[in-house]
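For this view, one protein chain was removed and the others were kept in their places.
After this line comes subunit A, so read on.
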Amino acid sequence: MGEPASTFKFLGLTFNVGNMISILLACCVVLALVYALSRHLTLKPGKAQNVLEYAVDFTNGIVRSSISGETSRTLGLWGFTLFMFIIIANLQGLFLHIDISGVTYVKSPTSDPVITMTLSLMTLTLAQFLGIRQLGYKGHFENYLKPFVFFLPINLFEEFTNFLTLGLRLFGNILSGEMLLGIIIGMSHGGAVMWIVSFILELVWTGFSVFIGCIQAYVFVTLSSVYISRKLELED
C-alpha cells in the first residue's frame, strides 16, 4: 500500500499490472505443477502421482473435517485449488521479486490486501450461497436471528469480521515476510560483514516465511471450510 504501482484503467475499473502478473504467474505455476504431477495416472501410483494424491487427500481431509456429507465432496476441488493457489502465491514472493524502477511487478499476490480480501469475500459468498442452497432462504436468514432476535447485529458483525480477519491474516503474514526479507536484503549493501550477516538472516527468514506461507494456506482453507460448514446447518 502506498507504494508506487503501475496501473491502467479499463472499462472504468483500475487494474494493477503487478498484481495481475503475479496472479497469472502463480496460476501458471499451479497449473504447471498440477499438470506435471498428473501425467501417466495409474492404479498403482508412481512418485508424482503419489505427491498429487497426497495433496488431494490432504485438502480433502481439511474440507471433510469441518464439512460433512455430500457438500464436502463437491467442495474438494474448491479446497484443493484454493490451497494450491495460496501456497504457491505465498511462496512465490520469497523466490521471485521483480522491481522495475521502484514499481513491483512480480511478488506474492497474497501480499496485497485487495487480493486476499477478494479471496476471503469469495469464500464467504460461497458460504452464503451454499447455506441458501442447503437450508433455503428462510432457514438461512433465520440463522442470523439465533439464538434470539437481538443477536442479528452481532451475527452480521461476525460475518464482517470473518471476512476481514480471513483476508487480513493472510495478507499480514505474507506482507510482513516479504517486507522483512526486503529489509534484510537492504542490509546486505553495508559491507562484507553485513553481507554475511544478512545472508544468514535471509536464509533463516526465508525458511521461516516458507513455513508461515504453508501454515497460512492451511489456515485459510481450514477457516474457509469452517465458515462454510457453519452456514450449512441450522443453529439451535
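A few remarks follow.
Note that a contact is a pair of C-beta atoms (placed from the backbone, for glycine too) under 8 Å apart; a residue touches a chain by one contact, two chains touch by 3 or more; residues count from 1.
Everything below uses one rule, namely that contacts and distances are computed from a predicted model.
According to its UniProt record, the chain left out of view corresponds to "ATP synthase subunit b" among "ATP synthase subunit b", "Multicomponent Na+:H+ antiporter subunit C", "Cell division topological specificity factor" or "ABC transporter ATP-binding protein". In the complete assembly, the contact with the undisplayed chain comes from A:Asn19, out of A:Asn19, A:Asn162 or A:Ser198. Take subunit A: the residues that touch the chain left off the picture are 1-2, 4-10, 13-16, 19-20, 23-24, 27, 30-31, 34-35, 37-38, 41-43, 45, 49, 52-53, 56, 76-78, 80-82, 84-85, 103, 109, 112, 114-115, 117-119, 121-122.
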